[in-house]
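First comes the structure, then the notes that go with it.
This part shows chain A:
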Amino acid sequence: MKKTFGRAVLSLAASIVMSVTAMAADFKPVVLYDIGGKFDKSFNEAARVGADAFKAETGIAYREFEPRSETQYEQALKRFARRHADLIVAVGVGYAVAVRNVAKEFPNVKFTVVDAIVDLPNVQSITFKENEGSFLVGMIAAMKTKTNSIGFIGGMDIPLIRRFERGYKQGADYVRKDLTFTENYVGTTPSAWNDPIKAAELAKSQYARGVDIIFSAAGPSGLGVIQAAKDAGKFAIGVDSNQNYVAPGTVLTSMMKRVDLAVHRALAQAKDGTWKPGHTVMDLKDGGVDYALDKYNASLITPEMKAKLDEARAKIISGELVVGDVAGSNTGR
Partner candidate 1 sequence: MSNPEFAIETRALTKRFGDVVANDSVCLKVRAGTVHGIVGENGAGKSTLLKMLFGFYQPDEGEVVVDRTAHTFADPSAAMKTGIGMVHQHFMLVEPFTVLDNIILGAEGSAKLEDARATARGALAALERQFGFNLPLDTVVEELPVGVKQRVEILKALYRGAEILVLDEPTAVLTPQESEQLFALVRQLRAEGKTVLFVTHKLHEIMAVTDDVTVMRAGKIVAERKTAETSTGELAELMVGAKVAREKTREAHGERVIRLSLKNVSANNDQGVRALKAVSLDVHDGEVLGVAGVAGNGQTELMEVITGLRQVAAGSVEFDNVVIASPDVATNPITLRRMGMAHVAEDRLKTGVVESFSAEDNAMLGYQREPDFSHRGILKLKALAETAKRYFESQDVRPRNPKLAISSFSGGNQQKLVIAREIARDPQLMIIGQPTRGVDIGAVTKIHDQITELRNAGKALLVVSADLDELLAISDRIAVMCEGELVGIVAVEDADEKTLGLMMAGEKRRAS
Partner candidate 2 sequence: MAAARKLPFWADNILLPALNLLAAFVVSGIVIWALGDNPFQALSLLVQGAFGYQEAIGYTLYYATNFIFTGLAVSIAYHAGLFNIGGEGQAMVGGVGLTLGVFAFGPHAPLLGVFAGIVGAALFGAIWAFIPAWLQARRGAHIVITTIMFNFIASALLAYLLVGPLHRPGGQMPESADFPAGTALIHIHDLLGMMGISYDNNPMNISFLIALLCAWGMGFLLWRTRFGYELRVVGKSAGAARFAGVSVSRMTIIAMMISGALAGLMGLNELLGEQHRLLANFTLGYGFVGIAVAFMGRNKPLGIILAAILFGALYQGGTEVAFDIPNFSRDAVVMVQGLVILFAGAMEHLFRDPISLLFWRFAERKAA
């Protein structure tokens, strides 16, 4: 018994060593998710979808890690940097400081950070104009509301999420000026992303106050908002991924932030050798953000609404309409 076990351990250890050496010649990317985890049906899941698409196209496997707390950001980055990963994609605003620290320590490793700006020669920063996408869903909410009262629930109260709120509000105002607007945030720490119960409570209270559409920019917590909307027979607007399928008929639309595109692009560039450091902004123009329209919500968005949205989108892309931003919403300090 002992012998067999020992042999099994040995052979396994050997196979690991071999697999490591076998891969050494290949392209070795890594994706690090934020605390919500890769199955959050939202932000992190979008990143996973992008990485999976890359894997499907090229057959190159990627390694991934879901940190359990913010202290693990830096540790995970270092761990992979030491093992000479070719590209480490860190998804989430929380990685800002950690990527800066680790990128300085490992100048030969490439990093791509999504949602934060880190100004270092080996870091590519990708941010989104969430305010532009939010503008469009704000318009939808304004056109759809029957109670003339719409709401917003943010995850963690930081400038980045305030930017969603800003665009959403502005889009609604663009349609009509007579709306009542209610906003809440789940919390001030990263646990706010992972608290669907509290988010649902906030949503219930908003619906009770007459709100009939809530846009939640709260990652996994947003699932609580969708559930509350379903229970109350009201509307919710999803975020990051296309969440329309989560509750058809309840999810009015989703503000898609194409983290999948960003992750996919970074991986593909690094593989082709076209990866460059610096700051890239993904906006409405290049399809980085948009509202979701598919079979699940086709009946909810009327052709008139769609026409108005197309018009506004054209204006934003052309620069005729400028959506306001919030100071400090993408910092890498």
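On how the list was made: all candidates are chains of the complex that A comes from, given by their letters.
What we mean here is this: contacts are C-beta pairs under 8 Å (C-beta built on N, C-alpha and C of every residue); 3 or more make two chains touch, one makes a residue touch a chain; residues count from 1.
As the structure is a prediction and not an experimental result, all values here were calculated from the model.
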item: Complex partner of chain A (touching, any copy) among 1 or 2; value: 2
item: Contacting residues of chain A [partner candidate 2, same complex]; value: 5, 8-9, 12-13, 16, 37, 63-66, 68-71, 74-75, 78-79, 82, 93-94, 96-97, 101, 116, 157-160, 187-191, 328, 331, 333
